[in-house]
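Here the complex is missing one protein chain, while the rest keep their positions.
As written, the chain order gives the labels A and B, with residue 1 at the start of each chain.
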Amino acid sequence: MAECHPVGFQWVMEAKARGATLIHIDPRLTRTGALADLHVPIRAGTDIALLGGLINYVLSNGLEFREYVVNYTNAATIINEEFKDTEDLDGLFSGWRDDTSSYSSDSWQYEGVRVASAAGKRQQGAKQAREAVEQRAYQRHATERGHEHGSHGAALEDLHKLRRDETLEHPRCVFQLLKRHYRRYTPEMVARICGIPEALFGQLARAVTENSNRNRTTAWAYAVGWTQHTVGVQYIRAASVLQLLLGNIGRPGGGILALRGHASIQGSTDIPTLYNLLPGYLPMPHPDSHGSLDEYVADDSAETGYWGNMRAYAVSLLKAYWGDAATADNDFCFDYLPRITGDHSTYQTVQAQLDGTCKGYFLNGQNPAVGSANARAQRLGMANLDWLVVRDFALIESATWWKDGPEIESGELRTEEIATEVFFLPAAAHTEKDGSFTNTQRMLQWHQKAVEPPGDARSDLWFWYHLGRRIRAKLAGSTNERDRPILDLNWHYSTSGPNSEPSAEEVLQEINGRRGDGSCLSTYEELTDDGSTACGCWIYCGSYAGGVNQTARRKPHTEQNWVAHEWGWAWPANRRLLYNRASADPQGRPWSERKAYVWWDAEKKKWTGHDVPDFQPTKPPDYRPPEGAKRQDALSGVDPFIMQADGKGWLYVPAGLSDGPLPTHYEPQESPVPNLLYGQQQNPARQLSRRRDVDPYQPSGDDRGSQVFPYVLTTYRLTEHHTAGGMSRWLPYLSELQPEMFCEVSPELAAAVGLDHLGWATIVTARSAIEARVLVTDRMVPVRVHDRIVHQVGLPYHWGRNGITTGDSANDLTHMSLDPDVHIQEVKALTCDIRPGRRPRGPDRRRLIAEYQQQAGLVAATGTAHRTTERHGEPA
Amino acid sequence: MGIRETFLPWPVFRQVRSMVAAGDRLARGAAARSSRTDQLKPRTMTADRVVGSVCPYCAVGCGQLVYVKGEQVVQIEGDPASPVSRGRLCPKGAATKQLVTNPLRETRVRYRRPHGTDWEDLDLDRALDMIADRVIATRAQTWADRDEQGRRLRRTMGIAALGGATLDNEENYLIKKLGTALGAVQIENQARI
């Protein structure tokens, strides 16, 4: 955190000054570790084993926050009899199918309740045969829609039939399943898998549990070190399980805090430039089930919880998109939406480029030639395009690979033979345009234009608005049915200034939403499903409440309370802490005076506190839903997790995930050791790329050839640079602070391999070989894992060939094996070899890789087995 | 030019005068001040306007103040009023002025024709027009109205976009809106990465 979010770290330092304990878990001792009370070195890629160890420590010592767990989580809920755990199936859950390498989640469900991972629910509604239901549910999974729920959990039917055992003794209640699932995650096992000595684990476990109770809360902060794995979503889930057991969610000082790395990466998730989502986490429609708006809503909305209002959100979005053209008679132009039929994420796009089916590519302030996994594949993909548009501040590597990329140097590509037409359009900086960023705590902040952009530089608002305007003009008069969505598009924004800049305020107003008379809406509770409201992103409704740009508020923090509601605006409804009903006990009283945040005021009969309550404001704690209640009315006055269909925090996820209801330790796609817990080596449901020719995988564990790549490799950022370098490697003041690509190794590894401090090293994987200067440092420590000592190599990933400071790109080494739920690549833990000296030049570079591949006995099938346990299907 | 302008400002004269006048016995303090020093003013004080902004790097969202003089950004520093950052910045945030005023920023449209060996100049308006043509042509070429089972797709898999995490919400909104109307579903950003 000190490395990549130094200014956020001021609050950690302040907490520390007040007596908080700071623990840093990382393969390297970073600048965070330098200030921590305790540094816990860990083998990269094993955090679920550690978190599972902590969960086991809590459960086996009875340290859970009982009242919180019973009332606010699904610990008491009883699970389907058919469910089989990884303990029964040697690392697999029930429902595994070899033919498609994925799970059918039917057996994971709550007993007595149909947890509709949407598909099941839809089919049931259509009264089709059970067999067909399974087939469709399965198909749906296979097309990668497990993660579409976005901000909400899966829908539940027949909620009143849900069975709970609040003594938590029932052998099939979630609590007991958890106990059983994690019972082998002992301190000794943690030591053998993660390389964390037992004594150190004990210190960590005591610190975390002793600091989690009515009076105290523990927070976990993470960044992509937890997400860039083939089990990334389950990393976060594991932390959620621990935090829910300890009562650390929805309370001040608690939580699992995502430290996101770009100014508006949260905003680009909420108002997604993501293939599977529409604004506000509405799913993109699927041809399988979404023939009409009714089907779409029936399929994806929940009957209970706030997601029951999805139709109003969807209709309002369609009205924002297609304005007057969207009417009840034409399903509000629902049919204008394109359909997704599987994973169309960025790594599929790269493969489609290599295949030649994706022909045109826009890069908006992104540098995949350096920043995306398997950067060579990225460049080869771009070399196969018809046209490429790059919008950035400088001529980044993704704009110039055709003349000076590594493949030109190696002779794999020849400039004259590359047919890609490249447009570089300079981008305006944040000081040269109006607009809002959404920061990592969901807060929108407006930045004002200070000056005009230089030369041809323009905002992306300008580019996309005027591009759309031109396309509309060129297609005007078209009678082709496919052009209707463009011609009917509500694309009217006023422009001003010398460059005809469109009004960002107007766009924000559209996002916020308007009534039929054009006035701005104030809250998403006002949204309707009859077409009388238009709203571009329902969760942002209220950001322009009262016709005032709430995101531009800058009332000094010194002039308001510590929650600072009048600075910017946070979604939803300006709440600064989500699910904050959990900061009070079931009766609505603060858990303790010290941790009071939101509570029930019995006299005034409403929720009150320091923050905007994340709850229906007047629903009393003793409210119990009548049978058949819908939407938020179906949740009791106790249930804090109002976006979930049952209002509970999910320790166990009955539907919605592709790789299991409980986080389980699997080794990374490439690992130097076998999985000590199960016969199943990797996440069986992990996603692999199709192109072994550019994306080969290395052998793992004790497989033949794995010793050719004996070291663990992990990538990371430095304080002094930013991501793929577009905003730092061209700046002298930042470049001089970290002027060259380097690798970090322990003195032991340096001695073993013959690396000299400040000398050169070549790092090799089956994908490529790069060179880096060597920093030998005590901050890298080898770990004793299983029966061997494992060395780790650290690589910052900022460098490329352009800019003031240059170097090889770490991502040339990485592969495109992905998490199955969100399709994020595993670049935080893989294996490599490292040797002294500079890498070979020209064609010799590929020759070296070929040699390594041969040594390791690499074939197309290497590393691609999904199921590795033999015990599949047999009870333990 | 009189003696007042030529000789009197000489440091040694100034020092001697001030030693006597101000009691700066060794002439290392007030006596040594040049007229430039006397006139020093911070450019945060002399800016034409100060504009509220937000740091463009990571997602902490530190408040910034942008100082503008003569329609040029002359300083960017932390906004002490921000409850997020209390006026502080990291090295990247502190380098923001260099980011936006960097002479190494490319501010012209660059164009590389198919099989070309170098960049060429291209008018911005012409570039936008060419891109619009490419989008329309590729979309027409790769349009898929229905899948092999006759189900509605209404899309093109021929056009993709990557990027948005560094852009404004309003910009992401327009990208997704236009992309959706065009039927381009492969709209992605760093949040995936």
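Just so we're on the same page, a residue touches a chain if its C-beta (ideal position, glycine included) is under 8 Å from a C-beta of that chain, and two chains touch if they have at least 3 such contacts.
Definition applied: contacts and distances are computed from a predicted model.
> Of the candidate names "Formate dehydrogenase iron-sulfur subunit", "Hydrogenase maturation factor HypB", "ABC transporter permease" or "Acyl carrier protein", which one corresponds to the UniProt protein name of the undepicted chain?
Cross-referencing UniProt, the chain left out corresponds to "Formate dehydrogenase iron-sulfur subunit".
> Could you tell which one of B:G63, B:G78, B:G158 or B:G179 touches the chain left off the display?
Final answer for the missing-chain contact: B:G78.
> Among the options B:A27, B:A132, B:I159 or B:I175, which residue touches the chain absent from this view?
Candidates B:A27, B:A132, B:I159 or B:I175; residue touching the omitted chain: B:A27.
> From the list B:A95, B:L174 or B:I193, pick the residue that touches the absent chain.
In the complete complex, the chain left out is touched by residue B:A95.
> Give the residue, chosen from A:Q203, A:Q448 or A:T864, that touches the chain omitted from the document.
Counting the whole complex, the residue in contact with the absent chain is A:Q203.
> Any idea which of A:Q353, A:S689, A:T805 or A:T831 touches the chain not displayed?
Checking the options A:Q353, A:S689, A:T805 or A:T831, the one contacting the hidden chain is A:T805.
> Touching residues of chain B against the unshown chain: what are they?
Contact residues on chain B toward the absent chain are 11-12, 14-15, 18-19, 22-34, 36-37, 40-42, 44-45, 75-78, 87-95, 97-98.
> At which residues does chain A meet the chain that is not included here?
2, 6-7, 9-10, 13, 29, 31-41, 195-197, 199-200, 203, 718-720, 732-740, 742, 746-748, 750-760, 773, 775-779, 781-784, 789, 804-805, 836-838
By our rule, only the chains that are shown with their structure count from here on.
> Please work out the Cα centroid separation of chain A and chain B, and write it as a whole number of Å.
Here the centre of chain B sits 28 Å away from the centre of chain A.
> Across the complex, what residues on chain B touch chain A?
Residues 49, 51-64, 66, 68, 71-73, 76, 79-86, 88-96, 98-100, 102, 104-115, 117-119, 122, 124, 127-136, 138, 141-143, 145, 147, 151-193 of chain B touch chain A in their complex.
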